[in-house]
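With one protein chain held back, the other chains of the complex are shown just where they sit.
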Amino acid sequence: MTDVALIGFLQYLDLIGVLFNAIVGAVIARNARLDPLGLGVLAMMSGLGGGLIRDTILQAGPPLALIDWRYFTTAIAGAFIVTLVHIEGRWWERIYIPIDALAVGCWAAAGAAKTIGLGHGWLPAILMGTITAVGGSFVRDMVLRQIPSILGGNTLYATWAMVAAAITVVGARLGYTAAGSVVATLVGAGLVLLSRYKHWALPQ
Amino acid sequence: MTDVALIGFLQYLDLIGVLFNAIVGAVIARNARLDPLGLGVLAMMSGLGGGLIRDTILQAGPPLALIDWRYFTTAIAGAFIVTLVHIEGRWWERIYIPIDALAVGCWAAAGAAKTIGLGHGWLPAILMGTITAVGGSFVRDMVLRQIPSILGGNTLYATWAMVAAAITVVGARLGYTAAGSVVATLVGAGLVLLSRYKHWALPQ
Partner (left out) sequence: MTDVALIGFLQYLDLIGVLFNAIVGAVIARNARLDPLGLGVLAMMSGLGGGLIRDTILQAGPPLALIDWRYFTTAIAGAFIVTLVHIEGRWWERIYIPIDALAVGCWAAAGAAKTIGLGHGWLPAILMGTITAVGGSFVRDMVLRQIPSILGGNTLYATWAMVAAAITVVGARLGYTAAGSVVATLVGAGLVLLSRYKHWALPQ
């Protein structure tokens, strides 16, 4: 594939991540018995929060979610799906787990690539990649008065997001931004899936 | 009225909204037994938070609250009023309820008009209008460890803020930004008052 095709592929993955994370946020809102508007807000926070925080910190123009209408539309679509369809059970987990894993990897890669592209160093790039990947769920947990699960839970999302961001940085330094992002996405997703099935946790 | 007069009228309404919401924040802080500084912080968050979040996300220059000294001064005045005057009872509710309703409508219109004016589409404009109107109370609730009332409470503030923002967008598209903002403010305020007296709520 050419670089253009790779980047197009990653953009679709990015939007699919928005859709699935918006659905997760909406499901959590429904379980917390929020009203339809609260459900919409939580869907948008989960799906768009990480990128919004990233773009607000980077200060390189208005957030992507404001400029590109597909982001909002996708997040709102996620909220509607949850209000219309009964999202639960085995079939949902079978779809959700791998796509959620891909979204973590893809968001980490996108955040790191954007930060590198703006001329920042590798340390900010890894941080912004991680914030992109976990920022939405962090904010969502805070709003629901929970200590964000990435801080002390057993998911290793943030750790693997850092790894995916680091791979992206290395790829960009070697001149292969697009290919590096794809490799980062796949490695990040693979590690998320592995640690889920193996019940890995950080030592306390 | 000319457009200039209309915009001037809305700016005063905007500041009156800051004053009243700062008072609300300060009253809540006093009831939560915060110290005078906490009271000032909550007053500023309630009165200026929505616009601050809007301007930080839009990234079109420093927030209005930093550039225009009247915003800070008004919010601080609200905090002082609460420390000096005993704000409570029927007369306060009689003044507060209509002005609070006008502030929701006016802030939603101001946020949507600013977003449209920066060249963004109707979807971001409605979102930023809503954030302007409810952002301050959202942050205030979070700081006090409450699930933000707009997410699951019975107030329909956010819903009517969206309606007011949408009216503003339509007005701006038709070439009547100022008149549309005034209509949006009045319709938004009317709907807030109606839903308060009729005890409307979103279905769960």
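All chains are identified by letter, namely A and B, in their written order; residue positions are counted from 1 within each chain.
In the analysis below, contacts are C-beta pairs under 8 Å (C-beta built on N, C-alpha and C of every residue); 3 or more make two chains touch, one makes a residue touch a chain.
Values in this document were obtained by computation on a predicted structure and should not be read as measured data.
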{"item": "Residue among A:Ala5, A:Leu151, A:Leu174 or A:Leu194 touching the omitted chain", "value": "A:Leu151"}
{"item": "Among B:Leu13, B:Val27, B:Val41 or B:Ile150, the residue in touch with the chain that has been omitted", "value": "B:Val41"}
{"item": "Contact with the hidden chain (one of B:Leu6, B:Ile97, B:Leu144 or B:Leu186)", "value": "B:Leu144"}
{"item": "Per the touch definition above, residue among B:Trp69, B:Trp91 or B:Tyr197 touching the missing chain", "value": "B:Trp69"}
{"item": "Hidden partner interface residues of subunit B, rising order", "value": "29, 32-38, 41-42, 44, 52, 55-56, 59, 61-63, 65-67, 69, 72-73, 142-145"}
{"item": "Absent chain, residues of subunit A that touch it", "value": "56-60, 118, 120-121, 123-124, 127-128, 142, 145-148, 150-153, 158-159, 201-204"}
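We adopt the following convention: only the chains that are shown with their structure count from here on.
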{"item": "Between subunit A and subunit B, centroid-to-centroid distance (C-alpha), Å", "value": "31"}
